[in-house]
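Excluded from the complex is one protein chain; the other protein chains are retained at their positions.
The chains carry the letters A and B, assigned in the order they are written, with residues numbered from 1 in each.
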Amino acid sequence: MPRISSSKANDRVFVRNGRRHYRRSYSSTELRIGLVLLVLLSTLVGWIAWRGAHPDPDLYSTELPLIEGGTQAVEVERSVEFAGGPRAIASESGAKSEVGSGPLPAGLTREGWTSGEASRFGPDNLYEKINGREGYFKSFGFKALHFVTLERDEDPSTVVDIEMFDLGTAPNALGAYAGERSPGITPDVDDAGMSHIERNALLMTRGRFYVRAIGSDESPAVRAQLDHLQILFRDNLEGEPLPWGYRLFVGKLGLGTESVSFMPENAFSFGFAENVYAALLEDGETELFVVAETDLSEAQTLAARFTEGFAGYGTRAEETGGIGWIEDRYIKSIAGASASGRWVVGVRGAPSVPTAEAALRRLTEAVASFPTPDGISSKGEPEGATGEGESPNEESYPEESYE
Amino acid sequence: MSEHPKDKPTLKDTIRQAANESFPPTPPRATVTPPAPATRPPTGKSGRRAAAAKRKDFPWFLGFFRITTVRIISQTVFFSLFVFLIWVTWFSRLGGYPVSLFLETDPLVSVATALSTGTVYRGLFKALWVLIPTLILGRVFCNWMCPYGTLHQFVGWVFNIRSNKNDIEKNRYRPIYQLKYIILAVFLILSAFGSLQIGLLDPICLLVRTCVVTVSPAMDLSSMALAKFLVDTNVTWVDPSFLSTSPGATDQRVFYGAWFVGALIIALVGMNLVIPRFFCRVLCPLGAFLGVLSRFSLWRIDRDVTKCTDCDLCLKGCAGASDPQAALRKSECFVCFNCIDDCPEDALSFRLTPLPAKDRIVGNIKAGTASLFGKKVISKISETEIKGPDLPRRRWVFASIGGVLAYPFLRLSAAVNDRGFNEKVIRPPGSVEESEFLERCIKCDQCISVCPTNVLQPSTLAQGGLEGLWTPVMDFSIGFCQLNCTLCSEVCPTGAIQKISLEKKLGAEEHVEEGPIRLGTAFFNRGRCLPWAMETPCVVCEEVCPTSPKAIGTYDEEVTRWDGTKVMLNRPYMRPELCIGCGICEHECPVIDDAAVYVTAVGETRSKNRSLLLESKDPQSGT
Partner (left out) sequence: MSDHDEHRKLERRAFLKQAGMVALLASGATWSALAPAGAPFSLRDPDGERGKSKRKTIHLPENGYAVEASSVHSHLGVARGSDVDAMIRASVAAIGGIDRFIQRDDIVVIKPNVAFERSAPLGATTNPEVLKALVRLVREAHPKEIRVADNPIESPESCFVRSGIRQAAIDVGARVMLPTPGDFETINVPGATWIEEWPFFWSPFRNATKVIGVAPVKDHNLCAASMTTKNWYGLLGGRRNQFHQDIHGIISDLALMLKPTFVVLDGTRVLYRNGPTGGTLGDVREGRTIVASTDSLAADSFGWDMLLERKGIERPDYFAQVAGRGLGNPEWTEVSIREEQVG
């Protein structure tokens, strides 16, 4: 053990001559090996430096790792553009859009017209485009709106706004169309939809799409463009054959297609009434309606509910043929419903009981020999029809008030 | 003493010599007859002076670039690299640097995790870069690469004021050096059972942890002080942030238990003044492991008994206390080459599998009449090699029993059990389930080093028991888990925190069905919440909640306070199916003594047993 003494030699802090060694000879072998090792060390340092200069690209990315939000599976796409502001701004892009954008077919423009950029709206931001009317479209199963503005080269203030609504199913599109069509118009019917041009607007359905093209005025140029669009959409949008309600009323009963309407929900303001096809008879007052159910007992239950619903608006009138007719207390029209096989059939707005009876008989006969329509699910809904237009998102935010 | 002709070996000679008889080269000798037992070569000071005189015959660069100089350069390079990699473990500096390099090349980490998990994770194969040289050359790692060893050696060398004689005595082998093998046995058995505790004493883990927990905050503080100084003296051309290990962090970093880790390092490094390389010789389990492997090494230091005068000078600088003056203990030798540097007789060399000379000595070595292959044996000690660790079998057995017993004692503490778990032990995102976590975490604290918000802390004994000591846990009063950050998973060398992509963490794109990774769930303590209990508006928690849609909603109500004023209160509530447990709500809550919204580990996705809500497979349901 070293003794602790106060001599100066033992009071140093640092070593003195730490590299002192006692070997007798050196060797050039040692030197060579040493140099090899030094080369290896510098290679290592170089490799480290190279690694440092090549980082993992994800680490510093400013890209969004995902578009839809972290903790939520969102199925509906969002609009990326907001084409808001006065019309004049829409003209700023000015690019010819020859290629169709999304489901919009190509070749929208005729000569002398230019198309702006197409934009797309989902259920969340539909109100930006059509404030006030969005509820109407949402009740028809609104999925998306494709919007583009066409502008006349000569006169930029002459425009045609094209709105193509994707309503999910053909009945929805037809229903929406029927609701917007002015009374007295006879549409052109083709295999997959209907259309007409009135004044400055083209309204048409094609399969699940409902198209509205509205011009800024009624000039011949606009009219010509609308004609062009009607042909274009008819030829280029895929359609599906008219749904069973139309085949029944138009095909079997020989009513005009314009008289048929489809109500996916809340028919006649009854909350329970879904997927109701209705048609106005030739007299213009009596309305026939039909709903497809799974079987007789279900149909009877639903028919009873209809009757009860009608009874809320009036008083019981006669009972004929097993049907309790109800007379509306204000407008004195007759309504009633019954079940026939799997069908619920009914009459509304008839001027008198005999008329109602006759109408109902007509409908019942037609329905009896109507084959079970293809593509109708056991609930009586055409495949793919949906009455819900809200996206999952809307329910998860509590109402926020800014007052 | 025979003459030395001044000869310079040719290249062919060099290569031949390097293969058979490394260095220094043995000069050709005269013929064989043993000289009379007359004069021994001069020893002591006169012998050393003679040696020094001879050295002047050689060119200066041979002396300057001898092998010990290269070793010192290597130690410097690796130590600087180590410090650099610690410095670079931060978001803005990370680049692609392999910050876990030292931990991944640490063979004990790889072997122990291979034992506990049965796999070699990600970069841990790099341990081969150290294992194979050890099998060939012996414990070169300890004195050429290990940064902790370098630290100890440097401190022991720079403050060494002992005389040669005292140095020699200090470096003799002592039985206490067997302790590291006992520690190794206990740790390896624990690992085999599934409790990875090597991180407590592994030198690399220990040094990384010490740097993270004590040195880094000290550097940050000094950087701040320097910055203030520069501002006051109006110097702008120096950017003091180079001193900081966490530039751009708003708050000074703090860590639990830093005092203990600091005291430990000071004690361990300070012990070098008493016994040189104390930790390396007495405690280091990695050194023990490499020592066990070194028994197979092909090269070793060999003592020529026909030249050795038993002067013991080789012990003066011996780093491993491996007794080169007698029977070299292969498992203790650090291959530092200091003994070769100090032998005045050039009796030591680094040779390829030299056979022990003992059996070939003819005659009586004590009487001085022995000879070896015709040359006179000068040394009185005939043994030249001890292969393996010199641990009696009894001690190995008791060490193993200790390891087997330790496992149930540790594991049966409640921390790991799913019924008694500590709910405040919230692990980083990407962590595996708790019992697996303890099989993998080497307590290196690299994740803690890279965490940008300082939320990760080394666990205390109270939180995780001994098994969980120094493992990463989150403390949301200090920081929070940043939503788009996966840095901790990037740097974990053993997969305690699996490497996850950002999409996996957030539950996006291809991971939408699984949902996001949840660390826990937040709970409201309505009795402490300002709008619930104190009629005071606040809604910081909802504002900062980063998920979309937010996991915190509010019931909004205008109330008339006790003093008649009307105030709009937004009273927050939790949406547990959306909460990911990031803790920013707890961090920002102004009730800072005991936050009104706090996160606990229940609901974490890594553990099925700790889930809170019934989970469906349907992504629509939002869970």
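In the analysis below, a residue touches a chain if its C-beta (ideal position, glycine included) is under 8 Å from a C-beta of that chain, and two chains touch if they have at least 3 such contacts.
Quick caveat: nothing in here was measured; it's all calculated off a predicted structure.
**Student:** Touching the hidden chain in the complete assembly: which of B:Cys545, B:Cys579 or B:Val602 does that?
**Tutor:** B:Cys545
**Student:** Touching the absent chain in the whole complex: find that residue among B:Val120, B:Leu179 or B:Ala227.
**Tutor:** Of these options, the touching residue for the absent chain is B:Ala227.
**Student:** Identify the residues of subunit B touching the omitted chain, counting contacts across the whole complex.
**Tutor:** Touch set of subunit B with respect to the missing chain: 91-92, 223-225, 227-228, 231, 241, 244, 247-252, 452-453, 480, 482-485, 530, 536-540, 542-550, 554, 570, 584, 588-590, 592.
In this section, only the chains that are shown with their structure count from here on.
**Student:** Centroid from C-alpha atoms only, then distance subunit A to subunit B, rounded to Å. What do you get?
**Tutor:** 59
**Student:** Using the touch rule from the top, collect the residues of subunit A that touch subunit B in their complex.
**Tutor:** The touching residues are 2, 9-10, 12-16, 18, 21-35, 37-38, 41, 44-45, 48, 51-56, 58-59, 65-66, 68-73, 392-393, 396-398, 400-401.
**Student:** Spell out the part of subunit B that touches subunit A in their complex, as residue ranges.
**Tutor:** 4, 8-9, 14, 17-18, 22-25, 48, 51-52, 54-55, 58, 61-63, 65-70, 73-74, 77, 81, 88, 94-98, 101, 157-163, 166, 313, 317, 338, 340-346, 483-484, 487, 490, 501-503, 506-509, 512-513, 515-516, 547-549, 551, 553-556, 578, 580, 619-620, 622
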